[in-house]
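Only one protein chain is missing; all other protein chains are in place.
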Amino acid sequence: MPSPTFAITRRVEFHETDAAGIMHFSNFYRWMEVCEHEWFRSLNLPMMSTTSAGIRLGWPRRDASCSFLRPLRCGDHVRITGSIAALGDTSVSYEFIFHKDRAGKWTEVANGRMSTVHVRQDATGRMEAEAIPPEVRAALGPSA
Amino acid sequence: MPSPTFAITRRVEFHETDAAGIMHFSNFYRWMEVCEHEWFRSLNLPMMSTTSAGIRLGWPRRDASCSFLRPLRCGDHVRITGSIAALGDTSVSYEFIFHKDRAGKWTEVANGRMSTVHVRQDATGRMEAEAIPPEVRAALGPSA
Amino acid sequence: MPSPTFAITRRVEFHETDAAGIMHFSNFYRWMEVCEHEWFRSLNLPMMSTTSAGIRLGWPRRDASCSFLRPLRCGDHVRITGSIAALGDTSVSYEFIFHKDRAGKWTEVANGRMSTVHVRQDATGRMEAEAIPPEVRAALGPSA
Partner (left out) sequence: MPSPTFAITRRVEFHETDAAGIMHFSNFYRWMEVCEHEWFRSLNLPMMSTTSAGIRLGWPRRDASCSFLRPLRCGDHVRITGSIAALGDTSVSYEFIFHKDRAGKWTEVANGRMSTVHVRQDATGRMEAEAIPPEVRAALGPSA
């Protein structure tokens, strides 16, 4: 029962680099989120929605970590592969691996983890954990 | 009847630099906005608010331009001075000058312009220009 | 003798939005640069290089402006089309139009202009304007 995975590719853009000549490390966290959002988009699942009763549903981040093995430079072609590390009642933990294209060979440059919580937010902004919808659970859970 | 001005200072942070070793030009536009926001804060005026009828008031940008004279590097101490170029019925045009501290001497490194529109936004997201509130006009208009 | 044009498409990513619920205006300037870089990449021309004598060649920005007509939201599909407004001895002025995909119809949301200077930089960091290389002039100039 392997977990589903999802991958995107992108190039390091100039505004993502820093004066050390490499991609600034904060962008790895942004790329994890881009991978998560594209994954949901591919499944036709919303990241944010508002119910008819005005309750806002969303997925705020609970924690995120990343280890940096090799630097990325402007123009580098990178593949980000997400997988599901854990699927709780109200939370999802993702793992991500970053590979760089080195002359046709994908070399790992970083790996990270991010966990998110499904929440409902009322009009006052108060957030409360909310059970993961069945269609999300079906899409992200281990395949039979 | 000189127009009021407002200034902030800040240092170039590492994540704002790029692989050319200088501050990425997109940050000059962010700094204009930071100056504008701090100006409003110093006057105790909100940048965004919601009326009791649920109408959201705000100041979206209409256009912004900037000319770059000298590069900024990580750690550079910079002063951003805003002034009012024009105050319309529903819009404000600001001018900004950026100076770098070079051994105690402030040297111009860039200058820009940004215009904003005061808008009301209904629940559907539709925006409509709205007269500038009198207290904003009083604060940003030429002093008597 | 029409000028060449070049277009890219991309989606508004969540980290590019702000608390007003729309893409932060500073990202339009970044997207102009991404379009410029992809244009050069498509022509196999470098944006930065170092000569055998250690001289660094590059294209710092001289000025950039943008007018914002309609807001962009997270997930919006956007096309950025660049064209050449002027080609000087040492500088290039680009024009950019941003269109949003509204149910299959491309609607203009913003337009901007950016000018860059071709420079050489010695080991001390001093920059000096440098004639545009013939291969760049050939690629960006009006087609015969």
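Each chain carries a letter (A, B and C) given by its place in the written order, and its residues are counted from 1.
Throughout what follows, a residue touches a chain if its C-beta (ideal position, glycine included) is under 8 Å from a C-beta of that chain, and two chains touch if they have at least 3 such contacts.
The model shown is predicted, which means the values in this text are computed figures rather than measured ones.
J.: Have a look at A:Gly58, A:Gly75 or A:Gly141 and name the one touching the chain we're not showing.
T.: Touching the chain that is not displayed is residue A:Gly58.
J.: With the missing chain put back, one of B:Val34, B:Leu57 or B:Met127 would touch it. Which one?
T.: Hidden-chain contact among the options goes to B:Val34.
J.: In the complete complex, which positions of subunit C touch the hidden chain?
T.: 14-15, 17-19, 21-22, 24, 26, 73-74
J.: List every residue of subunit A that touches the chain not included in the displayed model.
T.: For subunit A, the residues touching the absent chain are 19-22, 25-27, 29-30, 33, 48, 58, 60-68, 71, 125, 127.
J.: Spell out, residue by residue, where the missing chain touches subunit B.
T.: 13-15, 30, 33-34, 37, 41, 47, 75
The criterion applied here is as follows: only the chains that are shown with their structure count from here on.
J.: Taking all residue numbers at the subunit A to subunit B contact, is the shared part over half or under half, that is, same or different?
T.: Both copies, subunit A as well as subunit B, present the same residues to each other, with over half of the numbers appearing on both sides.
J.: Please flag the chain sitting at the greatest distance from subunit A, going by CA centroids.
T.: In terms of C-alpha centroids, the chain at the greatest distance from subunit A is B.
J.: Taking every chain's C-alpha mean, which one sits closest to the mean of all protein C-alpha atoms?
T.: Located nearest the centre of all protein C-alpha atoms is chain C.
J.: Please tell me the distance, in whole Å, between the geometric centres of subunit A and subunit C computed from their C-alpha atoms.
T.: That pair's centroid distance is 28 Å.
J.: Report the inter-centroid distance (CA atoms only) between subunit B and subunit C in whole Å.
T.: Distance between chain centres: 24 Å.
J.: With chain centres defined as C-alpha means, what is the inter-centre distance between subunit A and subunit B in Å?
T.: Computed from C-alpha means, the inter-chain centre distance equals 33 Å.
J.: What are the residues of subunit C that contact at least two other chains?
T.: 30, 33 - these are the residues of subunit C that touch more than one other chain.
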